[in-house]
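What follows is chain A.
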Amino acid sequence: MNRLRQFVNKAGWPRVIIGFFLLSLFVAAPFAEVSLAASIKDTLVRFGMNGVLVLSMVPMVQSGCGLNFGLPLGVIAGLLGAVTTMEMGITGIMGFITAVILSCAIAAVLGWGYGKMLNRVKGEEMVISTYVGLSSVMFMCMMWLVLPFKSPAMVWGYGGSGLRTTITLEGYWFNIIDNFLAIKIGDFTFPTGLFIFFAVMAFLVWAFFHTKTGTAMTAVGSNPDFARASGIDVNKMRTISVIISTVFGAVGILVYQQSYGFIQLYTSPLFMAFPAVAAILLGGASVHKATITNVIVGTILFQGILTMTPSVINSFLKTDLSEVIRIIVSNGMIVYALTRKTTKVKS
Partner candidate 1 sequence: MSQNLTFTEKLKNFFISNAVPILFVVITLLAVPVSGFSANYLIQEMITRIGRNSFLVLSLLLPIIAGMGLNFGMVLGAMAGQIGLIFITDWSIVGIPGLVLAMLISTPISILLGILCGSVLNRAKGREMATSYILGFFINGVYQLVVLYFMGGIIPVKSPSLVLSRGYGIRNTVALDGVRQVFDNMIPLKIGEISIPLGTFFIIALLCLFILWFRKTKLGQDMRAIAQDMKVAQSAGIPVDRTRIISIVISTVLAGYGQIIFLQNMGTLSTYNSHDQTGVFSIAAILIGGATVSRATIPNVFIGVILFHMMFVVSPMAGKNLIGQAMLGEYFRQFISYGIIAIALVLHAWRRQKDKEMERRSLRGVKAEKQPQAEK
Partner candidate 2 sequence: MKRTVFILILIALLVLLGVWMFVLGRQRTIVMRNEDIDRQGITYEAAQIVGISFDGAEEKEITYDDAAIFYLVGSSHKLKLRVADEDGNTLRVVEKTIKLDLSKNISVDIPELLENKEEVIKLTGKMW
């Protein structure tokens, strides 16, 4: 009993409840004529797809820049990298690597500027980054139309200029990580490559936070005044964290797309930030502290619910209620997380 309570305390009630909810969905799945193997596979693939994007939240949270609602900026860098690589006609694993390298370079530049800007607006990062995300996406909407891309696989079929909203990755690097060492057991496929990739990325983050710069960054996040007093360049640390977050965002979207099969341009980057923010908060992170465990737990819970509720709940209730439930749960979690910190300070 005691141990149970300890576990609940450690994990936090919301996660326990949602965890049980998700578990019951899996249990109920066969009764709703939903294939369990396929559901588990979908959840795992989605975890792999979104993991890196969620991971990209960690550096900024740790350095005290708050949740990265400006994730679209990183996504844009990733898109630019991918599209440029396709234009150059590089396919297969080389294509993916080229895209990663290019995106990282672009993301580093964008992240640097973004970080410099966020240094000027301490305390208001979250609202401002939302708008920075919005306006940069809109700017890129114009750019996708104007930039001189020529590859026939990418431009509008009819008009002959401007990029399409969705570009298929087939023939380029579709599922290149998913299929790497993938284990097939009948109906069920385990996307080993995705997990290895995520593990590597997570390890990088973990390792980084154990370097000198990494610990300094955590110090900046937990107490900027103290950090300054002990001679850490606060602004520099913050800028570095923003660059890392943006680069991870760029890599994250590349992983997402190779699994998904399409590159999505125009307004689609806007929809990337919220699921990532919701996932990490669901995993138990706060605005000031996030760990890799938070990322893993949160992504599994969030994506699990996303995969399971529409199919399972709908076949029981015979309505589309699940959409609304999902909106309420995920946004409710974010609100809960935002209100949590202050109460702790009070008590």
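Throughout what follows, contacts are C-beta pairs under 8 Å (C-beta built on N, C-alpha and C of every residue); 3 or more make two chains touch, one makes a residue touch a chain; residues count from 1.
Criterion applied: all candidates are chains of the complex that A comes from, given by their letters.
This is a predicted model, so every value here is computed, not measured.
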Candidate touching chain A in this complex, from 1 or 2: 1
Footprint of candidate 1 on chain A - complex, ascending: 66-67, 117, 120-124, 126-128, 130-132, 134-135, 138-139, 141-142, 145-146, 287, 319, 321, 324-325, 327-328, 331-332, 334-335, 338-340, 342-343
